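On to chain A.
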Amino acid sequence: MSILAVTEVLVAQNIAFAIIAVGVVVAGVRLVTTENVVHAALWLVVVLAGIAGLYILLAAEFTAIVQVLVYIGAIVVLFLFGIMLTRARLGEGETVNKKMRAPALVIAVAMFALMAYSLWGYFGSTELEVMGRSTAELGQTTAQVADTLFLTYLIPFEVVSVLLLAALTGAIVLARRD
Partner candidate 1 sequence: MNILAAVGVDNPPLDWHALAPELVLVGLLAVLLLVDAFGGERSRWAMPSLTGIGLLAALIPVATLAYDGVVRSMFDGAYVVDNYALLFKALFLIAGYVVVLLSTNYIAEGDYWEGEYYQLLVASLLGMTVMASARDLISVFLALELLSIPAYMLAAWRKRDLGSEEAGMKYYLMGVFASAILLYGMSLLYGMTGSTLLVDIAGAIEGTEVPALVALAVVLVVVGFAFKVSAVPFHTWAPDTYQGAPTPVTAFLAVGSKAAGFVALMTVVLIAFPTQPRIFEPLIWALAAVTMIVGNLIALRQTNLVRMLAYSGVAQAGYILAPLAVAGVSGASAAMAVEAVSTYLVIYAAMNLGAFAVVIAVARKTGSAEIDSYGGLFSYSPVLAVCMSVFLFSLAGIPPLAGWYGKLTIFLALIEPGTLAGYILAVIVGLASVIALFYYARVAKVMFVDPAPDGDTTPIRVPMSLAAALTITVAVTLVVGVLPQVLARVTGAETFLSIGG
Partner candidate 2 sequence: MLLAQQLTESADILEVANTGSFWNILTFVVFTPLVGALVLLAIPKANQQALKVVALGTTLVAAGLGVVILTQFDFGDASAKQLGANIGWIEVINSRYIVGIDGISLPLLMLTLLIMPLVVIYSWNHIPSPGNPKAFFALQMVLMTGMLGSFVALDLILFFVFFEVVLLPMYFLIGVWGGEQRQYASIKFFLYTLFGSALMLVAFLALYFLSDEVLTPSGNVMHSFDMTLLPALATGISAGAALWIFGGMFIGFGVKVPMFPFHTWLPDAHTQAPTVGSVILAAVLLKLGTYGFMRIAIPILPDAAKSWAPVIGILAVIGIIYGALCCLAQTDMKRLIAFSSVAHMGFTMLAISTLTDFGFNAALFGMVAHGLITGMLFFLAGSTKERYHTLEIKRLGGLLKQAPHMGWIMGLAVMASLGLPGLAGFWGEFPAILSAYDPAEGLNVALFRTLMVIAAVGTVLAAGYLLWLYQRVAFGTPSAEFENDPNIVDVTTTEWIAWTPLIVLIVVLGMVPGILFNVTNPAVGVALSAIGA
């Protein structure tokens, strides 16, 4: 793990973060501005992939893999299936209402300013420890995730499984033709 010095890692991390962040923001903007649903879904892939990249930068490789598998692999594909199966018009959508764009923009900017101000005010330039992990443990995050998932957060984990079951049952009932 000590091929590069810590500072060099940080520099590289920052550069990578900047690149990915810009990509995610641009893709996000395109996602909500494009009027083609399929394009929007594809821009979503870019956003999600970028976030997976950010997870890797934070040495959370397990989360990154889950992000790719679940979001890109499953959810976006489902989106695309959904778009195709519901016979929605592919291409230009004409019913999109743009009247509320200005207020939406104002609110979005205000919320951003508020959050940025608060976050900056609290964290400022403090360097955060990566949750007290030693270098030796950095390679074992997957094991740690497993431990917390099945020890500390056992009940929430089980709750999620029931939740998925219920969602499945309900979705089938609501979706089926009868």
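One rule holds for everything that comes next: a contact is a pair of C-beta atoms (placed from the backbone, for glycine too) under 8 Å apart; a residue touches a chain by one contact, two chains touch by 3 or more; residues count from 1.
Inclusion criterion for the candidates: all candidates are chains of the complex that A comes from, given by their letters.
It should be emphasised that the depicted structure is a prediction, and the values quoted were computed from it without experimental measurement.
Within this complex, chain A touches only one of the listed candidates (1 or 2), namely 1. Contact residues of chain A toward candidate 1 in the complex are 114-115, 117-119, 121-123, 131, 147, 150-156, 159-160, 162-163, 165-167, 169-174, 178.
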